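The full complex has more chains than appear here; those shown keep their coordinates.
Per-chain numbering from 1; labels A and B assigned in written order.
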Amino acid sequence: MPFITKQFKFCAAHKYWNDNWTESKNIEIFEDDVKVHGHNYELDITLSGHINEESGFVVNISKLKHVVNKYVVNILDHTEIQKDIKWFSGKQPSTENLVLFIWEQIFDRIPDGAKLYKIKLRETPTIYTEYFGPHMEIK
Amino acid sequence: MPFITKQFKFCAAHKYWNDNWTESKNIEIFEDDVKVHGHNYELDITLSGHINEESGFVVNISKLKHVVNKYVVNILDHTEIQKDIKWFSGKQPSTENLVLFIWEQIFDRIPDGAKLYKIKLRETPTIYTEYFGPHMEIK
C-alpha cells in the first residue's frame, strides 16, 4: 500500500484573541499574533490505499482535487479565518485547530475507496502541523 | 563591485478596494482580493558597493538588518497593510506599491557607503515584484 500526497495552497488572514482573557494576558500569550496578519498556507493531503491495477492509481487525483477544493480551499482561501469561518467561533485559528477542521471536512469524502492518512499544514517556511486523525495516539 | 543580497521575511494581511469604483467594478478587477487575506512575504534587499579590504564586506550585515528591521519589517509585519499603514491610504496594497514604499523607507539609510540596487518582494511562491528605484527605466 503506497501513500500518495497532493499539495494544495491557500492564502488567508487571521488573528488570535481569547475573550475570556484580559488584554495583557492575550498579549503575553499571543504576542504580535493579536493583530491581523496572514500566510501562504501549504496543505499536503496524504492518502493510503490499494493500487487499482487498471489505472495504476491509488486515487484519481482529479476527483481528490474536486473534493479538497470544494470543502477546504474554496472555504479557507481569501478569508480572515476566525471571523469568516463559523467552525472557529470560540476557537483560535491555529494550525493545530485548522488541521482538525480540514480533517472533518474531507474525511468522509475521499474518493475511490482510498483512506485519509495524514494532513500537513505549513503556515510559514519554519512552522507546520501534521494530523493523523482522532484515533492516532503516540504510545 | 559585487552585489550582496540579504533576505527578510514578514507576514501581513491586506485587501484591495477602490472607493471610486462600484462594488461590481471592484470585484471585476480585484476578484477574490476584495476580501481580507494574507501572505508570507519574502523581501530581498540587494546592495552594491566596493569591498572594504579590511573586513572583506561590501556592507556590515548586522547594520543592514538593523535598518531594514526598524524601517520595514517592524512596520509591515503583523499588519493589515492598507488599514494600518498610513502611506497606503488612497493606494492599493499591491507588491508594486509595496516595493515603492520599502524603497523610500531605506534608500537614504543604507550603511557603510553601499548603495541600494534592488528590492525584490515575493508575495506567493509564483508572484514577485522587483524595483530598481525611480531612476531606472528600461530602454
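The rule is simple: a residue touches a chain if its C-beta (ideal position, glycine included) is under 8 Å from a C-beta of that chain, and two chains touch if they have at least 3 such contacts.
This is a predicted model, so every value here is computed, not measured.
Here 2 copies sit in place, and the number of copies making up the whole complex of this structure is 6.
Keep in mind that, in the parts below, only the chains that are shown with their structure count from here on.
The mean-CA centres of chain A and chain B are about 29 angstrom from one another, to the nearest whole unit.
If you check the complex, the residues on chain B that touch chain A are 9, 11-14, 32-33, 35-40, 77-80, 84, 124-125.
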